[in-house]
Structures are given as C-alpha cells and as structure tokens.
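See structure below.
For this view, one protein chain was removed and the others were kept in their places.
And now, chain A:
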Amino acid sequence: VLAALAALAAGAAEARTISDGQPPGAAAMGTGTSPSPSGTAFEETRLHVFTLDYPHVQIPFEITLWILLASLAKIGFHLYHKLPSIVPESCLLILVGLLLGGIIFGAEEKSPPVMNSDVFFLYLLPPIVLDAGYFMPTRLFFENFGTIFWYAVVGTLWNAIGIGISLYGICQISAFGLTDITLLQNLLFGSLISAVDPVAVLAVFENIHVNEQLYILVFGESLLNDAITVVLYNLFKSFCQMRTIKVIDIFAGIANFFIVGIGGVLIGILLGFVAAFTTRFTHKIRVIEPLFVFLYSYLSYITAEMFHLSGIMAITACAMTMNKYVEENVSQKSYTTIKYFMKMLSSVSETLIFIFMGVSTVGKNHEWNWAFVSFTLLFCLIWRALGVFVLTQIINVFRTIPLTFKDQFIIAYGGLRGAICFSLVFLLPPAVFPRKKLFITAVIVVIFFTVFIQGITIRPLVEFLDVKRSNKKQPAVSEEIYNRFFDHVKTGIEDVCGHWGHNFWRDKFKKFDNKYLRRLLIRENQPKSSIVSLYKKLEIKHAIEMAESGMISKVPSSVSLSDYHEGKIKPLSPTEMENMREILTKNLYQIRHRTMSYNRHSLAADASEKQAKEILIRRRHSLRESLRKTNSLSRERPVLAFCGGFG
C-alpha cells in the first residue's frame, strides 16, 4: 500500500508539472489524462484499498477552490461593516490575490498560473456585462444616450490615440531604451489602457449623493467603452500582424468599427425579442424560466463573437430588450431567481478576475522600465482629465442640463482601470509583442494606482467639493409635508415642460410598443402590475392564516381627533407626532421610480415588493380594525385607526 501511495504521489506530481503549463481554469478540456508512472509496460498491481487520484479531478477541483476562495474572501471583508464603504471591494480582492500569489510563488518558486484568452472572453466577461446590461435603467439611458455615446466613443478614441501617440513620442527618446516599440504597438497599448471600469466607483457612489444624470453617464459610458475598447484592440492587433498597411485598410478598419458595433446590437435585439417571445409560453414549466434568459443572452454573445462582431454590445442589447417583456411573463420566483443568479455570476466573475490580477502581479512576468511605466501613468491621468474637460465643453452646448465642474471631476477622477485592461494585455501574442512583459507591468501599475489611490480617495474628495448643506434639525411634520408636496410639484412641472424633445420619440415608441410588441410578446390575462399580483398572492396567504389563527391585535390608540369642528385643534403628544412622522415617511413613496444605485455586489430591495408588503400590512390592520369595531360593545372614545405601530 505504501509503495502504491508513493507511486501515485509521484504520478500526481508528474501530472501536476505537466498541467502547470496550462491555466487552472483550463481552457483545454481534453488534456486531463494522467500519464501512467510506469510507462507502457503492463504491470500487475495489487488492489488498492485507498487511492489518491488528484489528476482525475484536478481541473474541476482547482476551479472550485478558486471560486470558493474568492467567496470566502468576500465574507471576510464584509465582516467589518465599515470597510466596504472606505475601500472599494476591488482593492480588497486584489490584495487577496497578491497574498495568494505570494504564497504560490513562495511555495513553488515559479510564476503562478495566469488566465487564458478563451476563459476570459468566453466565460468570465459575459456575466459581468450581462449584469450591467440587465440592470441598466433603460429610460434614463436613452434620455442621455447622446452624451453617453459621445463620451464612450469619442472619449475612448481620444484617450487611446492620445496615450498611444504620446507614449510613442517617449519611446523615441533613446535614453529610455524603448525604441523598438513601434507606433502601432503603442496605439494598441493606448487602446487597451483606456478601458475604464468604474464599477468600483459606482459602489462608492451610493454614499455620495450623485444625481441621476451623472450616475447614468458613468454607468453607460463604462458599458459602451468596454465594447469600443475591445473593438479597437482587435483592430490594432490585426494591423500589427499585417506586414504593410495600405490606405484601404484604414478605411476598412473604420467601416469595420461601425459594422461590429451595429451588428452586435442587431443580434442582441433580435435574440432579445426571441427570448421574450419564448417566455410567453413558459407558464407551464416555471422551473426553467430563468434558464431561457441566461441561454439567450449567452447565445447572443457567442453568436456575435462568431461573426467577429461586438459580443458586449450584443449581450447588452439583448438584456435591455428582454428585460421589460420577460419581467412581465415570468413568475415572481423566476424573476427573483434571475436577478440573484445574475448577480451571483457576475460577482464571481469579477472576483476571480481581480484575484487573478493579484496573483499575476507576483512572479516573473515583469519587466520594469521607469520611464515607460511612469509616463504611462501620467499620460493616462492627463489625457483622461483633458478628454473629459474638452468633451464636456463641447457636449454642454447641446445639453439642456449642463454638466458642472463637480460632475466633470467625478467622471474624470472616476476613470478607474480594471479587469478588461488587464485581460487584454495578457492576451497579447508574445510573438508580435516582444516587449509584452513591459506592457503587463505598466498596466498593473496603472490599475493598482487607480484602484487603490483613486478608489479610496474619491469619496473624501467629492465630499470636500460638495456644497455645504445647512445643518438639519429634525423636520417637523409640516415640513415633511411641504417638502414632499414641493417635490411633486417640481416633478409635475418637469413633466409638463418636458425634457429636451426626447419625449416625442419615447411617446411614439410607447404607442408602438403597446399596440404591437406587447400583444405579441406578453402572455394574455396578465394583472396590470407585479404589485397587484404579489399583493394578491400575499392576500390569499394571509386569508388562510387569518382563518387558522384567529385575531391578534393591540392597536395603539390615539387621541380622538374626529370629534371637533372646524378650527379647533387639540395639542398632540410627542408619540403621536412620531407616529405621524412615521406614516408620512412610509407613505410618501418615491415620486418617480428613482434609479437605485447599481451595485455589482448586492441587490437593492425592489420598490414594488416593499410597497406590496406595506399594502398588505395596512390591509391586515384595517381588517383587524373593522372586526374589532364590530365586536366591541361600547365606545367611550372613538379610536382612530392609526398605523404607527408597524416598523
């Protein structure tokens, strides 16, 4: 037995050294065979009572361990509740990765495993983009589409070309030893480093009071920006691999740019409609409803990739199209499942990427060159700030609501680099890019700088820039009323005077939608809104409970206010004031469905769920009240039905 164990351990070690050449999230599926330690000769072995066969499960085992580790890390740093608000999660994930990389490096004296192109683009990226696209508030997005498009496309081009050319200029200076990096390579580097990933900032945005405009700009820009970057990257990469570049190629490149973008969007929309149509018929098989959503989205991604169109645009378009109709067709549980599962996938994906990033930092993949790295960082910051500033001046002319300096600062400073930059640099073919390691080092430095330094300091800086508010005393009931009243007035006036003429197209689309699309894509006999259906379900459940358990009630009574005539008012006690204040704050729902801050790592409770629960609570209370009233024999003081007891 001992001999057998030793033989197997040796075999395992051998298998491990072979497979170390491949990444753990191994792309190649078929290479799991372990070589037999004893060669090809047939040898008789005794029956083994206990065996250790690591190579057999190596790939799934390592994947599971990675994911498990990532999730444990997350638990770890949410234990201290203040931590996530000070430090963005990405920082913490990178630190964990660094730690892990250090351990692996220390233990094995070789570079830790790194990511592989297919794994990233086919498996890790789609969930992140799907998540962003699905939770994108469509109305706000289209209202600001012009600006978002402007920042994403022109801004990225500006950054990419600016950084590329200035770095090329630096490379020409022979003192730095960089003269072998060509213009094209610099442009490629510029394009991949301009991929902005503000998700870390968005998480911080929840604590800063950010207006809706800014939020959707940053969010939308990041989404489109990723797509543009990938397209540019592929374009420049193919240019790099061509021997000569003719003028026709440049035109082809530009045309390709548009085709890739628009083609991706069309595929996405098409599949989105198909998905919506499919869910129309799924009411008998509720259990697999979420599956359709994920399958169709993923299908749109890989179909687009098959044609070398932009998969990111496809999956985003698919998610945005599918969103509305699917939500109405699927059951409540499926809807919740979809949301949670999506968050889970994207969270895992992002975590894995950041941990890989940390792991890859440690090791021998680097080549340090002071000039290149520091100038890269410098140019990234300068070009981003310049770009945002110049673009804003231009776009403000066309906007009805101009962007203030504070907005611009947030957009510029919030240009954190993240996963996409990192992955793209790893995927550079080393044959075409002899200085690949230099690029990797530079990218990692930029990412670390932006994520750590900018990520941590953005919040204090924004608070510093913020206008000081007058000190708030506890608002009186009447003030609460006034404020709410006033908000409604303001919203009403805004609706009356309309925003920027987009209303015309939106109304037109709504009419078209109601007439044709909804009839086609949504199942008949639907209750008007999810609130009503949820409420109905809760009501049935409650009725059953009531029948079984009988009544319990202890309603806090209050001073009777119903028996005075006009003009006379009796004073109210503080508890009653409290109760009133509670009612007001609970009942004055959000005026417009204000966008919840997007957070990759959590799902905000749905407004309609909260409303439905409250409606149910009040209904229950009123049922109780009416039963009590009929049961009570005498009425000394008419008791006011007061809902103040529900917290």
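Heads up, the rule we're going with is that a contact is a pair of C-beta atoms (placed from the backbone, for glycine too) under 8 Å apart; a residue touches a chain by one contact, two chains touch by 3 or more; residues count from 1.
Quick note on the criterion: contacts and distances are computed from a predicted model.
Colleague: When one chain of this assembly is omitted, its UniProt record names it as which of these: "Calcineurin B homologous protein 3", "Radial spoke head protein 9 homolog", "Piwi-like protein 1" or "Translation initiation factor eIF2B subunit beta"?
Modeller: "Calcineurin B homologous protein 3"
Colleague: Pick out which of A:V49, A:L79 or A:C497 touches the chain that's been left out of the picture.
Modeller: Here the residue in touch with the unshown chain is A:C497.
Colleague: Please identify which residue in A:T51, A:T64, A:Q241 or A:N483 touches the non-displayed chain.
Modeller: Only one listed residue reaches the unshown chain, and that is A:N483.
Colleague: Which parts of chain A face the unshown chain closely enough to count as touching?
Modeller: For chain A, the residues touching the absent chain are 400-402, 470, 473, 476-479, 481-486, 488-501, 504, 507, 510, 558, 561-562, 566-569, 571-572, 576-577, 580, 583-584, 587-589, 591-592, 614-615, 618-619, 622, 640-643.
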